[in-house]
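Every protein chain but one is kept in place in this view of the complex.
After this line comes subunit A, so read on.
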Amino acid sequence: MIKAILIFNNHGKPRMSKFYEHYTEDTEQQIIRETFHLVSKRDENVCNFLEGGLLIGGSENKLIYRHYATLYFVFCVDSSESELGILDLIQVFVETLDKCFENVCELDLIFHLDKVHNILAEMVMGGMVLETNMSEIITQVEAQGKMEKSETLTLLFIWQSMRQSQASRFSSKIS
């Protein structure tokens, strides 16, 4: 099971945090700090796994992380998850963000915190991996996005679907 998913930048500033187990507000902050402390001092050429900090359950749990430019993506999981599997799940997550935000950068996460959470919710539900297929995740997120737009204007909906069909044709060309 996934216990927590944390995103923070190179200075340890949290950009997104999602806990699937209950911790108090204070503990959550300490976990973020501790995790940053553990992860940030690792070189680039070491492996992407390490034992969890004391607060999040010590050696029972593993931190699996990836470092992209200015951001660390850290998944804290228990022993029932496959390390390499999660490592690729992070990749899927980041690629999905990249697709949804078109060249995702740290600012996107800051400005669209809710959207990041919504994307994540389609991937991981209550600590269990729900979906690993990127296009399926995007479909679900966009289905909700459609609601967003249908609310503003129906015409916009038409426009959106036009754009979408174009986009899907485009993406089919790529693949």
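As a convention for this text, contacts are C-beta pairs under 8 Å (C-beta built on N, C-alpha and C of every residue); 3 or more make two chains touch, one makes a residue touch a chain; residues count from 1.
Everything that follows uses one rule, which is that contacts and distances are computed from a predicted model.
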In UniProt, out of "Peripherin-2", "Glyoxylate/hydroxypyruvate reductase HPR3", "AP-4 complex subunit epsilon" or "Exosome complex component MTR3", the chain dropped from the view is recorded as "AP-4 complex subunit epsilon"
Among the options A:Glu34, A:Asp98 or A:Glu131, the absent chain makes contact with A:Glu131
Those residues of subunit A that touch the unshown chain are 14, 16-18, 20, 22, 25-26, 28-29, 42-43, 45-51, 80, 82-85, 87-89, 92, 110-111, 113-114, 117-118, 121, 125-126, 128-133, 135-136, 140, 143-144, 147-149, 151-153, 155-156, 158-159
